[in-house]
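Next up is a structure, given as C-alpha cells.
Only a single protein chain was left out; the remaining protein chains are all shown in position.
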Amino acid sequence: MSELTVSRLSKSFGGVRALNDVSFRLEPGELLAMIGPNGAGKSTCFNCINGQLRPDHGSVQFVGRDLVGLAPRAIWRLGVGRTFQITATFGSMTVAENVQMALISHHRRSRALWPLATRLYRDEALGLLESVSMRDQAERRCNVLAYGDLKRVELAVALAHDPRLLLMDEPTAGMAPKERIELMGLTAQIVGDKNIAVLFTEHDMDVVFANASRIIVLNRGEIVAEGTPAAVRANPLVQEVYLGAGSTYKPEARPAHA
Amino acid sequence: MLEVRGLHTHYGRAEILSDVSLAVGRGEVAALLGRNGAGKSTTLKSIMGLVRVSKGEILFAGQSIRHRRPFEICRSGLGYVPEDRRIFTDLTVEENLDVARQPPRADAPTWTLERIFELFPNLAERRGSSARAMSGGEQQMLTVARTLMGNPRAILLDEPSEGLAPVIVEQMARTLQELKSAGVTVLLSEQNLHFAGLIATQAIIIEKGRIRYAGAMEAIAKDEALHAAYLTV
Partner (left out) sequence: MSFYFAQFLTGLASASSLFLVASGLSIIFGVTRVVNFAHGSFYMLGAFIAYSLVTSLPPGPFWFWGGVILAALTVGVVGVIMEILVLRRIYQAPELFQLVATFGVVLLLKDVALWTWGPEDKLGPRAPGFDGAIDIFGSRVPEYDLVVIVVGFVVLAGLWLLFSRTRWGALVRAATEDREMLGALGINQALLFTGVFFLGSVLAGLGGAMQLPRASVSHHMDLAIIATVFVVVVVGGMGSIVGAFLASVIISELNAFGILIFPQITLVLMFLVMAVVLVIRPWGILGRPEDETAGEEYEHQSLSWLPSRAARLAMAGVVGVLLLLPFVVQEFYLVLMTEVFILALFAASLHFIMGNGGMISFGHAAYFGLGAYGGATLLLYGDTPMLLAIALAPFVAALGAAVFGWFCVRLSGVYMAMLSLAFAQIVWSIVFQSSGITGGEDGLVGVWPAEWASERQVFYYLTLAVTLGGILALWRMLFSPFGYSLRAGRDSPRRVEAIGIGFRTHKWLAFVIAGTFAGLAGGLYGFAKGIVTPTTLDIPRSIDALMMVLLGGVQTLVGPLVGAFAFVVLEDRLLAFQYWRAIFGLIIIGICIAMPEGIVGSTRSFLTRRGLVSSGR
C-alpha cells in the first residue's frame, strides 16, 4: 500500500484555481520532488497535506487515514514530519533542547509542570543529533549556529517522532551548493535506512536531479508531467514552462538536445 | 564607481564582515559569490547604510557615503534591490514604481514608466492591479523595476535568482544584460554560479566575512581549486 495517496485535490482562492485535480502517490523510501514555477501550486499542495489549508475537493490518504480536516498538530501525531523553507528553531535553546522539545511533545508531556525539561529524553535527543552529525554541537544555542547546521537540526527535530512521511519545503534554500548536496545526501541516506517517504519542493535543479527518485511538475495548479528525473528533464513541455534552456543549472543536468 | 575599503561590520558582538575591500568600475558587473551566511547580504546592506558599519570606508563616485543614511545614499544614485523581494503588496504595480521615483540624473539612464514597461512587458499588463496578486517571478521583476525608477548610476542586487524557476532566472539574466548595456554599474550577490557567469565580468568570493578572491569571472569557472575551497558545485 502507498504511504501517501493524494487524489483529485483542488483548492481555489477567491475564484483563482490554485490547485486543480491533483493526484499522486508516494511509496515508502521514495524521495518525490515537486517542482514548478512560482505560483504553480506547490505550497498550496503542501499545505493541504500538512493541514494548514483545507482543500475544496479531494482526499489525502496517509496509511489508510484521510488527513483532510485534521489540524496540523493531529497530522504530526499521525507520523508526518516537516521542515520549513526558512528554518524555524528555538533560538534561545540549545541544539539538544530543540530536539528534546520534539520528544517531550511526542511523549505528550508538554504540559508537565514539575520535571526539568532539559533533563528529559536527553540520550534519545543526542542519538538523533548523532545521526545528522550534530552531536558535537549539542550544547550550542541555536541562534549562534551556521545556517547549514540549523538545517541539520531541523532534520533531527523532524525525525524525532519517527515519522513515516517527511514533508520538506525547499530544504536547501539559502544554502551553498556543496551543503545542498550534503544535506540531501544525508536525507536520502536516513530515509533509506528508516524507509521513510519524502515529499519535497525545490528550486535547485542540481539537487532535484541528483536526489529525487521521481519528480512531479506542477504548472498553474495542474500536474503537467510526472516521472523519473531523466524523463522529466527531456519533456519539452517541462522545458518550456519551467526548466528553460538550462543555462542556469549544472550542464549534465541540462535537457538533452536531441 | 564603487569602492569599499577595510569594511568591518558587527551584529551585536559577532563580527560579520572583516576587512572587506572591493571595487567595481563604471559600467562593470561584479558578482559577490559565497555560501549563505558568508557575508554577501551584509556587504550590500553595509554599503547601502542599512546596517551600521564599525570601521572602514565606502566611496561611491568618489564621495564617501559611509555615514549617510539609506535615503541619502539612494538619492546619490545608488539603487538597492533586496533579497526576498519586499515589494509593497498593498500598493498597485504602478504605485510601487511611483513611490521610488527620483528626478533624472545627468550621468545615468533615465527611466520613465513607459521605458520600464518596455523592459518588463508583464508589469505593463498589470499596472493597475495589486502587487499582492503577482507571482514570485513577477514580484522579483517589480523589485528590480522599482529600483530603476530612482534612475540609479549603480545598483546593488541581493540574490536576484534565489527561489525563482529556471525560466524566470533566464529572463532575469536577459534583463540584467540589458541594464549592463544601458551602462548601469551592478554589484550582485549570488549563489548560483551559472547565473552569475551569464552576466558578471568580475567575481569576488567571500567566505566567513572575508574576501578570498577577486578576479575575472571566467578564471573562476576554470579554477578547480577555488571551487573546491569556497564554492564546490
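Letters A and B mark the chains as written, and numbering starts fresh at 1 in each.
Heads up, the rule we're going with is that a contact is a pair of C-beta atoms (placed from the backbone, for glycine too) under 8 Å apart; a residue touches a chain by one contact, two chains touch by 3 or more.
Because the structure is predicted, anything quoted here is derived from the model rather than measured.
Note on the chain not shown: across the whole complex it touches A, B. Contact with the chain that does not appear here is found for just one residue of A:Phe46, A:Trp76, A:Phe209 or A:Tyr242, A:Trp76. Touching the chain that is not shown, out of B:Val53, B:Cys74, B:Leu123 or B:Leu157: B:Cys74 (per the contact rule at the top). When you scan B:Leu2, B:Leu17 or B:Ala100 for touch with the missing chain, the hit is B:Ala100. Take subunit B: the residues that touch the chain left off the picture are 12, 48, 50, 69-71, 74-75, 80, 82, 86, 88-91, 95-96, 98-100, 102, 146-147, 150. Across the interface with the omitted chain, subunit A contributes residues 72-73, 76-77, 82, 84, 86, 88-94, 97, 101-102, 104-106, 109-118, 120, 139-141, 143, 157, 160-161.
We adopt the following convention: only the chains that are shown with their structure count from here on.
Centres computed as Cα averages put subunit A at a distance of 30 Å from subunit B. Contact residues on subunit B toward subunit A in their complex (touch as defined above): 14, 34-38, 135-137, 161-170, 173, 191-195, 198, 231-233. Put simply, subunit A touches subunit B in their complex at residues 36-39, 144, 146-148, 170, 173-179, 203, 205-206, 240-250.
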